[in-house]
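All protein chains but one are shown at their positions in the complex.
When the chains are written out, they are named A and B in that same order, and each has its own residue count from 1.
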Amino acid sequence: MTQEKKPTWKDAIQLGVIGGVLVLFVSLVGMVQAFDGRYIISETLTLGQLLLFLPPLIVGYISATRTDAQHRVSGILFGSVSGLVTGAILAALLLLGSAINLRAMFINASPELMDILMFGQETLAVATAVLVIGGALLSVLGAVIRLSPPLIRSAILSGVSAVIIMGIMQELLKITFGGRDWYMPIDDFLYEQKGLSWMGVVVTFLLGVAISLWRARSASRPKKTVVKTRSRERQRYVQIGSFVLGAILLLILPQFLGPYPSEILNTVGIYVIMGIGLNIVVGYAGLLDLGYVAFFAIGAYVVGVLTTTGSLATVMWSWWLALPFAVLVSLLAGVILGIPVLKMRGDYLAIVTLGFGEIIRVVALSNWLKPYIGGAQGILQVPKPQIGDFVFKDPEQIFYLVAIGIGIVAFVAFRLRDARVGRAWKALREDEDVAEAMGINLVNTKLLAFATGAAFAGLSGAIFATKLGSIFPHSFNLIVSINVLSLIIVGGIGSIPGVLVGAFMLVGLPELLREFADYRMLMYGALLVVMMLVKPEGFIPEKTHKAELTDRGDVDFDSEIEPIAPAITEI
Amino acid sequence: MLRNLLKKYDTTDLVMYLIGAVLAALVIYGSYQTLSSGKYSGEVWLDFIIFGLAQGSIYALIALGYTLVYGILFMINFAHGEVFMSGTFTAYFLAIYLDSTGFWNQHPIISILLALVVAVAVSTTIAVVLERIAYRPLRGAPRLVPLITAIGASFFLQYTFRGLYGSGVKTYPDVDALKGSWNIFGIEILKTQAVVIVASVILMVALRFYVQKTKAGRAMRAVAEDKEAAALMGIDVDRVIVNTFALGGASAAAAGIMYALIFKQVNAFMGFIPGIKAFTAAVLGGIGNLPGAMLGGLFLGVVESLGPSLVLDGLGIPAPYQLKDAIAFLMLVLVLIFRPSGIMGENLSEKKA
Partner (left out) sequence: MSIMLEAINVTKQFGGLTAVGDLSISVPEKSIYAVIGPNGAGKTTFFNCVTGFYKVTEGDILLDGDSLIGLRPDHINHRGISRTYQNIRLFQNLTALENVLVGRHPRMHAGWFGAVLNTPATRREERDAMNKGLDLLNFVGLHGVSDELAKNLPYGAQRRLEIARALASEPKLLLLDEPTAGMNPSETEEMTQFIEKLRDELGITILLIEHDMRVVMQISETITVLDYGKKIAEGTPAEIRSNPRVIEAYLGRGAATQHETAVAEVPTQGE
């Protein structure tokens, strides 16, 4: 990397084209238009416009990344070329869209979109000029930000991000805290009818800057080494203290948040329970299971059949009585479905488990079992659990159920992880043949993993059934399995806190951003891809994996010695 | 004697075989019941089989993409179903344009070929771009990572195309020349189905030839065998991988056009289920194995088409057609119990080191 970094025309144009593809994408996919009414800054900047402005900005920024301090001017120059190209491509869309009807193919290339792209200009010629020049200017801005000193750069970026985030959060905050007395003045101060007020912009920007500066300062300060000197006993007190504090916080959290956020938390929590369960199967034991939703469904259906008071009523047990059966049946299902796949490896396992998941769903949906589990109409009137007079009725109360569920499951997973069983799982994951040669019974170990994972999913399903109050087969799509798998990998495979983070990212965030409904899955997909490209090890990697990732490069003995020890494999 | 036999198989094997035997017995019993009841005539069965073959050849063509990529990168390209969708969905616009000018029915062969060209162009581009952006940077990563990227890409593509072309279901124009049926050796075969079967057989043979006999195909097999050795032999591994994705994309696009001929309807989510079925077919045949994928696809198609009426009807299950997916997956489980590496996969159980 000692090579002198000098941008070339080719690079600049290439970047510009990438930026152009981005703007075309957000325009034609309909995002610009859909978010046109969604103001970030009141009467000034809409989210739709922001989406158009970001690509040239980013292109300019990246363009400048490729230059070093000596070529500052040329960096900005090349950045502006990139932005020019991006703007020109957008302008081309405008011209083309005005000349012919693109709508026959691209449904969003509508007059409204063209109207937005005109940016209030009267004639096409002026609008084209505005787009091209605007693109260039924006990327110059991006380049300038990139080339400014690091401290200022990160302060600006942090401030801008804060403004954008707060702008997007307006609706969400209103739904959550709208009814609270303490929130109204804050709302009045920060927001206009639509979007941030100018006061709000300034305040949030400064807040972002402050956070950035504070982080920079605390990063530069040498770390104190008090932690290590703390005695074990004190550590224990701290542990207990934080546990109690956490419990109290959890207790009052739903009351503080209100029904809508509690509902979201519950959904997240149900996925967390499943995530912890699947983490045992995939993360610890390395068995790729794509049909995990089957056990979730079984748990839910068992509770449904045993408790419902509707038309399919059978024994009408209480939820509490049905719960152990749900867990047990799921566990047994885990063992039974585990047996045929014992000898299968890797992707064969993946597709067969996926098949199991689909079989369960298809069967649940069919007319065959309709008299018992309701077919497509599902099971209605699943009662809420009750302790004495306390009914777990609303999301705020169900929350406690979810929290206890997570607590139990996390505790079990945590204990198993570092025990003999957990080590056997991990050995299995690393090398099945060697694990067996080391005296590990593969059959028992695998089935134990399947059974534990399935039982957790069953618990999750049982809670889900009562949370919803009814059960429909379409809740048990393949997407659920995929979601759970994705969240444990995004969180950091094998790590229990990672499951929490992953669930919040992949389940909570999309739920929160419901107003972007149409583009939720689009962003979800993009997030998965970007996440894996940027942080393939996940947000909170498992303890041991972290070591390997931070120690990168310090040991590489193998490659040195390998030539002397060729891996001659005899038959 | 029995003791010796028992020693050769441990209890797990026995339990597995037992489960397999029970499933097989159910299948046989159900078939027997249906056949002896005479509910369906021989012609109906033939129709089922031919439809199954047509549908199976579509699965087979998609499965080729899975198997090609898997053979080289050992990754499940979960977004392959979307590659299939993208081409077909885009070619729809050409088809309705041609239909509106009347060209579609005046020159059906040229029209379908044109649509095929468009579909192949789009699908191939998507497949190659996907490889470049989403998979190539992750080549050394643990295997789950590219799987998740692929899943993400799958969602992304579905919703992108929904955004671009709208969420409604679009219907391909009818091809007048392919209406009705031909009588071949006394068997009535729908023209569309006949065309699809013949065309896909030709394509599969061509593909097989390409992989076995051409220089590019040989390079592909060399890379599948051993990437590093291939690189040392002067093969540009990156290029071969791009080629592989392109080839997979092209065959998926061809499958897409055939799908459009038979089922007519296209939308942004049409790729998901056939994608999963095709992947199942690839595994069924022994993933990484080209003839296996073809065989697996045909087998799956026929099973899906025959299974519900043949097996489930006989078992007295109502509305059996709802369970065709379950039958397909059950067959998969059954096959893999007895042949854990698929129909054509090499048997790894003895030589697993």
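Going forward, a residue touches a chain if its C-beta (ideal position, glycine included) is under 8 Å from a C-beta of that chain, and two chains touch if they have at least 3 such contacts.
This structure is a prediction, so every number in the text was calculated from the model and none was measured.
The residue from A:V73, A:M199, A:A376 or A:M438 that touches the chain not shown here is A:M438. Summary of contacts with the chain left out: across A:I41, A:A300 or A:A424, the touching residue is A:A424. The chain not displayed touches subunit A at residues 411-412, 415-416, 419-424, 426-427, 430-431, 433-442, 448, 452, 544-545, 547-548, 551, 554-555, 557-558, 560-562, 564-565, 567-571.
In this section, only the chains that are shown with their structure count from here on.
With centres defined as mean CA coordinates, subunit B is found 31 Å away from subunit A.
The touching residues of subunit B, counted against subunit A in their complex, run 11-13, 15-16, 19-20, 70, 76, 93, 97, 133-134, 137-138, 141-149, 151-160, 163-166, 276, 279-280, 283, 287, 317-319, 322-323, 325-326, 328-330, 332-333, 336-337, 340-342, 348-349, 351-353. Considering their complex, residues 25, 28-31, 104-108, 282, 288, 339-348, 350-352, 354-356, 358-359, 362-363, 365-368, 433, 443, 478, 482, 485-486, 489-490, 493, 518-519, 521-522, 524-529, 531-533, 536, 569, 571 of subunit A touch subunit B.
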